[in-house]
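The complex appears here minus one protein chain, its other protein chains still in place.
By letter and in written order, the chains are A, B and C; residue numbering begins at 1 in each of them.
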Amino acid sequence: MIGVAIVGFGYWGPNLARCFAETDGCQVAVIADSSADARARAAKRFPAARLVADWREAVASPGVDAVVIATPVRSHYDIAYAALRAGRHVLVEKPMTETADQAEMLIEEAAQRDRVLMVDHTFVYAPAVRAIQRLLDSGDLGDLWYYDSTRINLGLFQRDVNVIWDLAVHDLSILQLLLGRAPIGVSATGMSHVKGSPENMAQITLHFDQAVAHLNVNWLAPVKVRRVMIGGSRKMIVYDELEASEKVKVYDRGVLLGDQPQDVYQMLVGYRSGDMWAPHLSAAEPLLVEAAHFIDCIANGTAPITGGELGLGVVRTLEAATRSMRLRGHPVDLATMRLAS
Amino acid sequence: MIGVAIVGFGYWGPNLARCFAETDGCQVAVIADSSADARARAAKRFPAARLVADWREAVASPGVDAVVIATPVRSHYDIAYAALRAGRHVLVEKPMTETADQAEMLIEEAAQRDRVLMVDHTFVYAPAVRAIQRLLDSGDLGDLWYYDSTRINLGLFQRDVNVIWDLAVHDLSILQLLLGRAPIGVSATGMSHVKGSPENMAQITLHFDQAVAHLNVNWLAPVKVRRVMIGGSRKMIVYDELEASEKVKVYDRGVLLGDQPQDVYQMLVGYRSGDMWAPHLSAAEPLLVEAAHFIDCIANGTAPITGGELGLGVVRTLEAATRSMRLRGHPVDLATMRLAS
Amino acid sequence: MIGVAIVGFGYWGPNLARCFAETDGCQVAVIADSSADARARAAKRFPAARLVADWREAVASPGVDAVVIATPVRSHYDIAYAALRAGRHVLVEKPMTETADQAEMLIEEAAQRDRVLMVDHTFVYAPAVRAIQRLLDSGDLGDLWYYDSTRINLGLFQRDVNVIWDLAVHDLSILQLLLGRAPIGVSATGMSHVKGSPENMAQITLHFDQAVAHLNVNWLAPVKVRRVMIGGSRKMIVYDELEASEKVKVYDRGVLLGDQPQDVYQMLVGYRSGDMWAPHLSAAEPLLVEAAHFIDCIANGTAPITGGELGLGVVRTLEAATRSMRLRGHPVDLATMRLAS
Partner (left out) sequence: MIGVAIVGFGYWGPNLARCFAETDGCQVAVIADSSADARARAAKRFPAARLVADWREAVASPGVDAVVIATPVRSHYDIAYAALRAGRHVLVEKPMTETADQAEMLIEEAAQRDRVLMVDHTFVYAPAVRAIQRLLDSGDLGDLWYYDSTRINLGLFQRDVNVIWDLAVHDLSILQLLLGRAPIGVSATGMSHVKGSPENMAQITLHFDQAVAHLNVNWLAPVKVRRVMIGGSRKMIVYDELEASEKVKVYDRGVLLGDQPQDVYQMLVGYRSGDMWAPHLSAAEPLLVEAAHFIDCIANGTAPITGGELGLGVVRTLEAATRSMRLRGHPVDLATMRLAS
């Protein structure tokens, strides 16, 4: 039985605690939060867990094999580093760390001590994203030409990170999963409408070798949208997370290329318009799938899907996008982190 | 009775001809197209009009007071310039010209000869856009914080202009109408997926003094979307051109700012969520409204809403966006047309 | 070249005239309407047609082989009967006649004179309906269990027929096509909200041998809906006429029957929930397809899909539904037209 400590019982911590409580092979042994209110709420819902105020006590607790970190980003590195040094496995909420340097040090520490280091990029475990991955890997989509995401709603403004770190982070992890690599360049723009607050809306373009990704994120939108369009050379996808039933729609649409000039207005581009198809998706809760995967990686010593390298790639991109945004879109080269000439 | 010559009877010309035929105070006197097929179609639908192959003949025709130009962009300048020199009033399809220099020369020529020079930015005459303008001018929206447009579909790939010149041009004209000025800077990215074809998808950020605009345009999307989100300091709007009835929805939503720190995660930002309201819109066809406005400007010597200056602002922005796009997002200063340092 | 006379140039006549003008193998020779305004409009759009005020003149005109009737229902019988007696082929707008007796007399007259008698049930020629028919005929749907239609909007109130004759008529023709027979019994309820006007909303249940159909029609609804749900034993369909692209959606959903009691609340009924699939549909205009079919039936002496018998079945059902509605739902047996005991 793997003992789990949950560090942070604010917005997301209770969800992680619930999922690990429902997962076989582990138990929620300790819950840590500096707020007495949060500890009281935790005690009511998880009467068997030990409650502590200081995360250091949770990390050091006998019977704790794994530490699950759901605190603000600025504390991720310190807690994860201490947990790894104490020989604990670590699951850390996204984004992994505040800087790519910190992420690299965690990866190194986990490797030296042979511990599992996993990042809570929940969407990677969503049945819809898995279905898209299968469509891409099977060749049904053809080459991935573009990924265009709109992820907007009203709130919640955060004080320690801008909207890219909060919302675009989801798309960055999905893109790493689908493409197996980080982008080579980024251009981003953004704006803050609340004095003293980080940017609350942003637009990001990511350049990959063959593909391009557009991300539109916003905390100040009149309606909630979670929609991704994916263009492949053979098929196209609309993935709408808010649809009740058909979250993933696959369109047999595209262009047919010829080689003769047609008329003065248009290219000789034909259009293919065929059937639409929405695969049935499992109703599994992504966070439960993820919790079971983490426990499984610990038990069997396997590498997690959203391990430290994927988390590092995301943080690197977040840093580069924030830098480009402060320069009003100036392209940043991700390999060198230099401004593109 | 104002005599109108329609130059170009391809995709858009027939719509213009139909609207001027239905407008009081004018008649379609001449239709010009170099294609015999196009002239045959025109003859069938507009039996009273004189058909000519050469636009020069249309411009020179006695009885022609106004020339309406619906040809590819690269011929706009030559035809419009000749028409103005011949003393004709001119309505030219969007975008006005291939370069800002050409647009400036047309403006000067029209001013010297005291002729009406108008650009066919049809959306400016749409009831939905007019309703949004009234909401902004009345102060109901508050300050305009952002304008975020998605304008995507499958096709029609064009050979002489990229997707920005074809689709983003609509938003640029609406923005000029709403804000009364061109942007001060632009950052754009884009990509071509068809060899030898101009960019078929692009993402543009426009910086204004206080506001920001995001435009997402794509000829290679699985579904058609024409949706604009507008954020004001007091209200927010969703404008969906494809909605059958409620094209404009006004949301009484926004943020409430306080001055005390709240918790470690979130800013002290409150959220206001009130009623939604969809004003009834006139069913008037925008192109008919525009045709009547052009004839009215000629008859009464008044300045058109979409005159040469507005058209020039749009062309300048298109040039700057294309330049930034070729530089992978490098910001371009619109006042100087120089790269932002 | 088959000469066609269009009788009635009000709301629907111009559409019929346009479609026959675009159809090969025929020409619009005569247009009849008692209104001088209507004739003036017709003259402008169809300059080659002869214009007459009296339908008798149209029927008798030399060069007229077929008469297309787009007048109010109460005049259908007289005009169609006269046309058939004059040896003309007849296409009559839906519903075919005011009574089943009249429909039977037209069928007999057409048979004796060997003329084509066809009813303008346009939806039968819609690509979406054809796709549904193919799904049913191929066995993919399984047995047809139910057909549930909502056909509502604001207006147009008619003075000579109630809403069942105006809107439910579409579903009745589709059902005749799909099932190949008229229902055996009907129960209907309805209400008029405008003094002196026929019923403007109604609900109809049609009993077939194995299947049931529900029709909900309303001229006084806040929004326009044109949606049919079709339940088969193997698959289910949602057909939404107002959808821009995916009008027909096929769901691999249904029940799985077992034979053991499960718990005190629920039957042992399992649920199957699989993929959804939307077949690509032709963009052909149904009325054009129908016009070509009528001309083809004349030229080749073949029987039309929507011939007199189908039209008669629809009228019989309309009569029975109206009778049941006046009796607040009392079931009416269609075979005998008697109240069900």
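Rule of thumb we're sticking to: a contact is a pair of C-beta atoms (placed from the backbone, for glycine too) under 8 Å apart; a residue touches a chain by one contact, two chains touch by 3 or more.
Owing to the predicted nature of the structure, the values given are computational and were not obtained by experimental measurement.
K.L.:
Using the touch definition from the top, which of C:32, C:201, C:320 or C:334 touches the missing chain?
P.N.:
Once the missing chain is taken into account, the touching residue is C:201.
K.L.:
Kindly state which of the options C:122, C:187, C:306 or C:322 is in contact with the chain not pictured.
P.N.:
Of all options in C:122, C:187, C:306 or C:322, contact with the hidden chain holds for C:187.
K.L.:
Among A:82, A:105, A:223 or A:288, single out the residue that touches the unshown chain.
P.N.:
Only one listed residue reaches the unshown chain, and that is A:223.
K.L.:
If the hidden chain were put back, which residues of chain A would touch it?
P.N.:
47, 223-224, 242, 244-245
K.L.:
Which parts of chain C are in contact with the chain that was left out?
P.N.:
10-11, 72, 145-146, 148, 150, 152, 154-160, 185, 187-189, 191, 193-195, 197, 201, 203, 205, 207, 212, 214, 216, 218, 220-223, 229, 231, 233, 236-238, 249, 251, 253-255, 257, 261, 263-267, 269, 271, 273, 324, 327-331, 340
K.L.:
List every residue of chain B that touches the chain not included in the displayed model.
P.N.:
Residues 245-246, 252, 273-280 of chain B touch the chain that is not shown.
By definition in this document, only the chains that are shown with their structure count from here on.
K.L.:
Nearest whole angstrom, what separates the Cα centre of chain A from the Cα centre of chain B?
P.N.:
38
K.L.:
Hunt down the residues of chain A that sit against at least two other chains at once, touch-wise.
P.N.:
Where chain A meets two or more other chains at a single residue, that happens at 273.
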